[in-house]
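Every protein chain except one is present and positioned as in the full complex.
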Amino acid sequence: MDSSKKGGGILMLVVVLGLITFVCALLLGFTNGVTKDKIEQNGIETRNEAMSAIIADAESFTDVEVGEEWTAPADKNQPAISGVYAAEAGGETIAYCVEVKPKGFGGELTLIVGVNTDGTIAGAQVTAHGETPGLGAKAQSDKNWITQFAGQPADGSLAVSKDGGTINAITGSTITSRAVTLGVNTAANCVASLG
Amino acid sequence: MKFSEQLKAGVILDNPIFMQTIGLCPALATTTSLSNAIGMGVAATVVLICSNVVISALRKFIPDKIRIACFITIIATFVTMIDLALQAFVPSLAASLGLFLPLIVVNCIILGRAEAYASKNKVLPSALDGVCMGLGFGFALVLMGFFRELLGAGTVLSGLSTLLPFLSFIPAEGFAIPGLSANPAVMMILPAGGFLMMGFIFAVIQKVMAGKEDK
């Protein structure tokens, strides 16, 4: 075997693999271009749907800026808030919706919490989660569970019954229930700080 | 080989899950409900057909030494395309399949068929092989998903109307089975239940096969 032939072989391998990778990268770039906006839009739509469901009377939602102490809290146990929206009707703010991401059993949960201006919780919805199907996932799928937050005081004092509070945990999913409760409390505190 | 024979091989005689026992991870992890099982089955089948066709078309062009790297690149491309498409058009399914969507890339069935079949056969038979093996895989998933959802959640067909909009007459929560939906055997949709259900299905298959041999 002469070395030149072997070298050509390796060059051939590089060319073929390079070509395949190049075509694949082009295809992926194209697919990404087509789907990117749609994926972003889906996220926004899910959020809007959840917000309109919680604050049924709202006519429009406007972004509200909040400080870093909420969006990137120094205390690791405080969940980060990824957005605050003022729900408006007839030119007045009637409630705030807060998107908050507490840590559940299977990673972050995305939670939308509605807080009325009169200091009560309007409601909450889980929009994304990685919880165990049949257990923690009930926080999203069992619509009767999450409704117990509606009407509770928005002073950051809520706790599951195991911790001496009034929130009934999902059977077998104390961790998920605690996460949702913590998310609701954080949202309430954040709205309270808006004044 | 005729299509009917290929079909019989894919779904029954060489069923990827039940006979070859490969691709078990998604079969255990994504079968907590029938609609998830169908979604995973369809996604994997589409990837399988696409990768089989492309690999078969390029089989003379791909050098033997780097074939695995080429196969994986091609498969990964299709998986990402499906992943993005699902996120864009069926976001609820993408969310519930989660991590297992990108993991189709390491599903042994797809690389296995690329290596064992598509790299040695013409394009059309390879495409058909993809269809048949995908059907076999999907069949196994559907079987698991149906029974696990029935026992573990006490419902039938939940979430199917979100997956397939033309089936909108089915309620989103599916049909509740009286008596079972109030007190379901939650364990069946937990990981342990997945292993258990698969064990029982395998036992039934062995029983049936033993019965056939006796005759």
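Details
By written order: A and B. Residues from 1 in each chain.
The rule is short, and it goes like this: contacts are C-beta pairs under 8 Å (C-beta built on N, C-alpha and C of every residue); 3 or more make two chains touch, one makes a residue touch a chain.
Just so we're on the same page, contacts and distances are computed from a predicted model.
Looking at the choices "AzlD domain-containing protein", "Ion-translocating oxidoreductase complex subunit A", "4Fe-4S binding protein" or "ABC-2 family transporter protein", the name in the UniProt record of the chain not drawn here is "Ion-translocating oxidoreductase complex subunit A". Contact with the undisplayed chain is limited, among B:Val42, B:Leu58 or B:Leu111, to B:Leu111. Contact with the omitted chain, checked across B:Gln6, B:Ser33, B:Asn52 or B:Thr80, is made by B:Thr80. The residue from B:Leu7, B:Leu103 or B:Leu164 that touches the chain not shown here is B:Leu103.
Seen from chain A, the chain kept out of the figure touches residues 24-25, 28, 31-32, 76, 105, 107, 175. By the touch rule set out above, chain B reaches the unshown chain at residues 21-25, 28-29, 68-69, 72-73, 76-77, 79-80, 83-84, 99, 102-103, 105-108, 111, 187, 190-196, 198-200, 202-204, 206-207, 210.
One rule holds for everything that comes next: only the chains that are shown with their structure count from here on.
Separation between the centroids of chain A and chain B, computed from CA atoms only, is 29 Å. Here chain B touches chain A in the complex through residues 32-33, 58, 61-63, 65-66, 69-70, 73-74, 76-77, 80-81, 84-85, 87-89, 91, 95-96, 98, 152-153, 173, 184, 186, 189-190, going by the rule given at the top. Across the complex, chain B is touched by residues 9, 12-13, 16-17, 20-21, 24, 27-28, 31-32, 34-35, 38-39, 42, 46, 128, 130, 132-135, 141, 172 of chain A.
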